[in-house]
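One structure coming up, written as structure tokens, with questions to follow.
Note that this complex is displayed minus one protein chain, with the remaining chains in position.
Presenting chain A:
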Amino acid sequence: MASDQQTPQDDPFDSLLHLESQFYTEGYNQGAADGVLAGRIEGRQLGLEKGYQKFLEAGRLYGRAIVWANRLPNRGSSSSPPAPSQISSTTEIEAEKRELPPLPNNPRLEKHITTLYALVETESLSMENTDEAVNDFDDRIKRGQGKAKIIERMVGEKPGGEESGAANKGTTV
């Protein structure tokens, strides 16, 4: 019946007749609202967690790249990474404490390290949440991890980051 034709007799029974659908709608709305809220909370949590993990990994790789880059024997040449302020502070700290041994003079090693640095340079990594940006990030990190493995093997470091001498020959490669 039309809503503007509310005859006095229908009024009191209206709510009774539509009780079921009223409860249903109420329940639905409450559930939806709760769901949206829970979804937001969980999504934010997941986002924070994933974002943290991803950038932690990126930062880790970046840090290793910087240390390796600084250990290259001819660091002053064009193949070394930019951002001189960062580098000089790192070397100062190193000079105060203990010098890490320089890396062997190997053009391939240099290339690998340069590529790694460029891949994980955090300034150029996008923090946007678009598909494209996320894929780009993931791709670079994966390639960076691959590069790090290669460099580790060439330098003689074990995956944990400790050195095991220049042991790249011998019975195990």
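The rule we apply is simple: a contact is a pair of C-beta atoms (placed from the backbone, for glycine too) under 8 Å apart; a residue touches a chain by one contact, two chains touch by 3 or more; residues count from 1.
To be clear about the criterion, contacts and distances are computed from a predicted model.
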Among "Alkylglycerone-phosphate synthase", "BHLH domain-containing protein", "Probable cytosolic iron-sulfur protein assembly protein 1" or "Transporter", find the name that the UniProt record gives to the complex chain excluded from display. "Probable cytosolic iron-sulfur protein assembly protein 1"
Which residue numbers on chain A touch the omitted chain? 108, 111, 114-115, 117-119, 121, 124, 135-136, 139-140, 142-143, 145-147, 149-150, 153-154, 168-173
